[in-house]
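Below you'll find the structure, written out as C-alpha cells, and then a few comments.
A single protein chain has been omitted; all remaining protein chains appear in their positions.
Residue numbering begins at 1 within each chain, and the chains themselves are lettered A and B in the order written.
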Amino acid sequence: MGFDLFILPFTAGLIFILGYFVIRSLIWIVQLDRDDKMKFIKGIPSMATLKAIREVIMESLLHRKIFRTNPVLGYMHMSLAFGWFLLILFGNIEAFTINPGTVHPPYYPIFLRFFETATDFKGAGLFLFLMDLFLLLVLSGVFLALMKRFRSRSLGMKKTSSLQLHDKIALYSLWIIFPARLLAESFTSGIAGNGGFMTGPLGEFFASFLPIGKLVYPAWWIYSLSLGAFFFTLPFTRYMHIPTEILLIFLRNYGIRTNDRYSSFTDIEVHSCSRCGICIDPCPMTAADVNTIQSVYFIRNVRQGKLQPLTVQNCLMCGKCNETCPVGIDNYALRMIKREAFNNEEKNKYDYIPELISDKATVAYFAGCMGQLTPSITRSMEEIFRHAGQEYVFIDKNESICCGRPLILNGRNKEAVELIKRNQDIINSSGARLLVTSCPICYKAFREEYKLGMKVIHHSEYINHLINNNLISLNKSNQRLVFHDPCELGRGSDVYEQPRQVLKSIGSLIESEQTKNLSICCGGSLGNSVLNNSDRHKITRFSLENLTTGDPDRVITACPLCKRTFAQVADDIQISDLAEIVALSLVKSAELTPEEEKVMAETE
Amino acid sequence: MINWGYTINKDSSIDYDKNDRSLFCSLVKKEPTLGICMACGECAATCSASQFTTFSFRKTILLVQRGELNGLEKEISKCMFCGKCTLVCPRGVNTRHILSLLRDHLIK
Partner (left out) sequence: MEKQVVVIGGGVAGMESAARLAELGIKVILIEKKDDLGGHVRRWDFLFPDKKPAYVIINALRPDIEDMVDARYNCEVKNIQSLNGAFNVNLSTDDNLKADAILITTGFDLFDATKKEEYGYGIYENVITAAELEEQFMNKIPIRTASGKIPRRIGFVHCVGSRDEKVGNEYCSKVCCVTGVKQSMKMREAFPNSEVFCFYMDLRMFGRYFEDLYKEAQEKYGVQFIRGRLSEASENFDQKVVVKLEDTLAGKPLKMTVDLLVLLTGFVPSEGTRKMIEMLNLDKGDDRFIKPIDEHLMKNHTNVPGVFIAGASSGPKSIAETITDAQAATLEIAAFLRKNNHHDKLGIYYK
C-alpha cells in the first residue's frame, strides 16, 4: 500500500484532533450534571438519536438555517462543510472500489490521486467526475469565504466578526487546503493523466509552461501540511465548533439545556460557537454603533477567560441573538449566568417594605412601577374593566413596589428574593383568582419567579378573552395598525397572537418586516444598565424605522416602557398601548349624558 | 410616609477641604453624566423606594459630589433597581449605571 513521508503532517494532525476530541468529549460527558447524564444515557437508544442525526445532516452539513438568513451565505457555509464531507466520503468509496476488501490507512483516500494513477478501474469515469465536482464545490465556498472577509455585504452581512491571531492562522490554513489539493491533483494529472473535468485540463495547462515534475511533490507536501496545521490549531480556534456542534446536537435532542449555572453542557455550547458572526447584524446594539459586546464576542471572551464586566452588562437582554444563531446556542442564558457571577453576594435589603394588604376582588390588576408614568394606559384598562362590568382591584394604584425583574435581569436575583416575597404577599392578599398586568416585564416575573395563588395573564390576553366572549364591543375602522412585539412579551413569554387578534377587531393589521420573534428591541430595555441615552435613541429610531416601513397610521405596543421609549423619538407617528386604542374603540352605551339630554330637550 | 428618624450626615456641616472627592472623580470618568445633574429631584420623586425610605438619588449624587460618604452605603442598598429615575431624568443622567457603580465601589 502507498506510503510517503509527506502524509505525516496530515496523519499526525488527524490523530491529534481525533484523540483531542474523544478525550474532550469524554470529559464533558462525565462532568455533566447528574440529571443531564441521565437524559444522555436514556437518550442514546431512543428516537432522539435519529432526530439528532437528521439535524446534524440538515444543519452541520447543509446549513439550512443559514440559508434562511441569506442564500449566498448559506451556500458558502454548506459548500465548505458538505463539499469536504463528500470528498472524504467518496474518496473512501473510490479507494474501496479500486482495492476492494482492503483496509486503507486513513491518509490513503485523502491523497488518492498521488497513490493511484490508474484510470481503468470500474466506475473510474464517474469517480473522477464526482471528485472534481465536489472539489469545485468546496473551492467555490472558499472563494465566497474570501469575498466575505473583504466585501461582506455581498453575502448579506453588514458586519463580519473580527479575528484574532490564532483564528487567522487556522483560517489561512483552511483556505490553503483546497487550492493546494487542486494544484497537487492537477500537477499529478498533468504527469499521469488521472484528472477529471477540472483537474485534467488544468493539469495539461500547467504542464505546458511549468516544470510540474519538480512542483508536484512540494504541492502534495503543502496540501498535507496545511491539513496538519489546520488540525493542530483547530481545538484552540473557532473551528472546534466542527466536532463540538455535533455533540451539542445530540445532547440537545436528548433534552439537555443550560439552566442557571455554568454546567458542562454550557461549556459545550460555548465551544460550539463557530464565530460565524451572524448574530452581529440582528443585534440592536449594532444600530447604536456598539460593536464589542455581541454574542459572538461575548462567547469568545468566556472561552478565553477574558470576560470584562462591561461586556457582560452592556447588553439589552432582548434575546434576538438566540433567534438568529444557526447553531442554536442559548446566548441569553449564558449572559444571565455571567451576570449573576459578576455580582457581589448581598444580603436582602428590602425589609423596609411594609406588609400592605390589598382590597379584595376576583380580578386583580397590576400596572407595575411604570404605570404611574403612563396614566393613559392605566386609565384605559380601568375603562375596559368597567365596560366589561368586571369587578376588579387595582393593586398598585397608589403605591408600587417593583416586581423585581430589573434586579433579576441584571443578575441580582439573590437580592430580589425578599422583594418578590413581599410583593407576592400583597398580591395574594387580594384573594383574586386572576391577575391581569399591563406590563410584560412584570408578567414574565410573575410567571417565572412568583408563587401566586391565581392565574396570571397579560392585558392583551385578557382583552382578547373579553372580545372572544362578547364582554366588550368594539368599533372597527380602516386605520392601519402595526404591532411592536415587546421583547419580554414576545420572545420572553411567547405571546404573539393575542394582541394581533385584538387589533384585527379594531383596524387593519399590518406586519413590519422584522416581526414576532424577530422584532427589534425598542432600546429602552432595563436589561442594560450601562447604555447612555443618545445611543438608546439610535436603537429606538432603528426599531421605529422597521415598524413604519409599511406606512401605518399608528404603532401599537403592549408594554409601557416600549410606549414611553418610542414616544420620545416618534415625532410624526402616534404610539399607543393596546389598552389605549381598545378604550378609544369601545362602543359607548346608548344612554345620554345629562348634557346631551339638555341639548336634546332644547332642540325639540 | 415612614420616618426612620436619622439623617445621612452625622456631622452638622460640610468641611469641603477635608472631604475625599476621589470617588466622584473616578466615577465621573466611567459615567460622565454624573456631572450634569441639576438637582431637580425628579428621580427622587418617582423613586419606588422613596415611598418607604429616606433614600433620595438626588441626595446621593449631591453627597458623592461633596465627598460626604458616611452612611451612603446603607442608603443606596434600598434601591430596587427599577429604573424609573433613569426614565424621568430631564438631564439624561444615567442614574442606574451610577448606582450600580456606587454599589460595586462601596459595598465590598
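Couple of notes before you dig in:
FYI, contacts are C-beta pairs under 8 Å (C-beta built on N, C-alpha and C of every residue); 3 or more make two chains touch, one makes a residue touch a chain.
Just so we're clear, the structure is a prediction, and the values are computed from it rather than from any experiment.
Touching the missing chain, out of A:68, A:166, A:379 or A:504, is residue A:379.
Mapped onto chain B, the interface with the missing chain covers residues 1, 38-47, 50-51, 54, 56, 58-59, 84, 87-92.
For chain A, the residues in touch with the chain missing from this view are 372-376, 379, 533, 564, 567-569.
The rule is simple: only the chains that are shown with their structure count from here on.
Rounded to whole angstrom units, the spacing between the C-alpha centres of chain A and chain B is 38.
Listing the residues of chain B that touch chain A in their complex gives 2, 33, 46, 48-49, 51-53, 77-78, 80-84, 87-88, 92, 94, 96-97, 100, 103-104, 107-108. Considering their complex, residues 313, 344, 346, 349-350, 352-354, 369-370, 372-373, 399-402, 404, 406-407, 410, 412, 419, 524, 526, 529-534, 561, 564 of chain A touch chain B.
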